[in-house]
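Here's a slice of the assembly, chains where they normally sit.
So that you can tell them apart, the chains are marked A, B and C in the order they are listed, and the count of residues begins at 1 in each.
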Amino acid sequence: MTIKYFVASLMIGLSGVAVASPELPRHADLDLKTARLLADTAMANCTGTVSVLDRGGNLLVTLRGDGVGPHNTAASQRKAYTALSTKTATRLFAERARSNPETANLNTLDELLLLGGGIPLFLGTELVGAMGVAGSGGGEQDENCAIKAAGKTGLATTRSQ
Amino acid sequence: MTIKYFVASLMIGLSGVAVASPELPRHADLDLKTARLLADTAMANCTGTVSVLDRGGNLLVTLRGDGVGPHNTAASQRKAYTALSTKTATRLFAERARSNPETANLNTLDELLLLGGGIPLFLGTELVGAMGVAGSGGGEQDENCAIKAAGKTGLATTRSQ
Amino acid sequence: MTIKYFVASLMIGLSGVAVASPELPRHADLDLKTARLLADTAMANCTGTVSVLDRGGNLLVTLRGDGVGPHNTAASQRKAYTALSTKTATRLFAERARSNPETANLNTLDELLLLGGGIPLFLGTELVGAMGVAGSGGGEQDENCAIKAAGKTGLATTRSQ
């Protein structure tokens, strides 16, 4: 079976596109240029590891500062993912989770990391990505480092009303 | 430390948004309604397991047909992910990979599954998601089942020129 | 060695079936039609991610609502699995687990997720499957969403006496 076969078979699929196309929503999404700007700005604010994810939760940038422990690489990525998926800064989300026995086990979800330093990134009313900082000296410092970078880049950490 | 503290600290971040916001690209993205239509249409075409992912590679729908072996659940999801990430139907991508010794090891990437049945979904020139079918009787049947569903839903399996 | 060889060898196995067959128990089991009804009903009740498992713990349906964070996909599946395997609603199971130091470590079992929103599904005295909801606004909301869907579908969340 050859590649031609496949292409032919794909054409058959395409030939059916007389059907009306669906109307799909459109969303703003971080690009590499903005993600680099976010990461560089964070690295200028603090010495840590920073990761930036796009709207779909896929990594755009990771930068690890000199001498920063290697466990912070995954930590920065998971903080960013947690902020993205919960649309909430991880420090706030972690505080809420531990304040209620019914939600405390959110810290057992492998997909999430309930440590400060991850923030969602909004442009107006839209979630466009997230960033996470780890290893800069504690969750509060990590969060501040990320928030400052977002602010200087013109992105908000909460959805505008 | 209280939630108020956090909100205050987030406000500081927001107050910096006098900075010009970045211009970000906008992309069409599958929604649940369209994903459900794709999956239902596929299940009307064949008895298998079907999964649909959005533009970011995140699952929107999985449906497993009665009596379909459970290993097909992950298979359908991984086929869809492979089609999304390579922007290529998995059957074609697998053929290309195995036709060249330098690319044959693409089948050792955990993120990919090089079996027919996964297709990318395009609306015009934009990738908007992907779907994967498994367990309907072989990779060719799986792919046909998916292609028909895409066609009936008004989505293409290749980027329009 | 050819396929014929194998078939022949399987026949040898079959020829031995003059032996009396064992009497095996029979159980009711969710099918895709009912699982879809459960999932659709849940999605009409709340915006979250819902998963439905059959009696053996294998996924039948996952639907993720628009804008629901992607970490809820695994969460809904694991909640459903936990409810199935413990035959108990996850919210109640989690409360029991944390109320006793000897059982608190049940939250370290990878197979389980001790967060509200998973419920077992019974038909009369038989366990027939389970469902899990995540991301609708908290464990209590998730559970209510699932319970309502079960009720409207004619399935119970506890074994009838």
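Quick notes on this structure:
Convention: a contact is a pair of C-beta atoms (placed from the backbone, for glycine too) under 8 Å apart; a residue touches a chain by one contact, two chains touch by 3 or more.
Everything numeric here is computed off the predicted structure, so don't read it as measured data.
Here 3 identical chains are displayed in place, and the whole complex they belong to in this file is assembled from 8 copies in total.
Definition applied: only the chains that are shown with their structure count from here on.
The two sequence copies chain A and chain B touch through a face in which the numbers common to both exceed half of the numbers used overall. Distance from the chain A centre to the chain C centre is 30 Å, each centre being the mean of its Cα atoms.
One finds 19 Å separating the Cα centroids of chain A and chain B. With touch defined as above, residues shared between interfaces to two or more other chains in chain A number as follows: 25, 57.
Partner chain B is touched in their complex by these residues of chain C: 31-32, 36, 43, 56, 58-66, 70, 73. Partner chain B is touched in their complex by these residues of chain A: 1, 3, 6-7, 9-10, 12-17, 19-22, 24-31, 33-34, 37, 54-58, 89, 91-92, 95-96, 119, 123-124, 128, 143-144, 147-148, 150-158. Chain contact summary for the complex, chain C toward chain A: residues 66, 69-72, 74-75, 91, 94-95, 98, 107-108, 113-116, 138-140.
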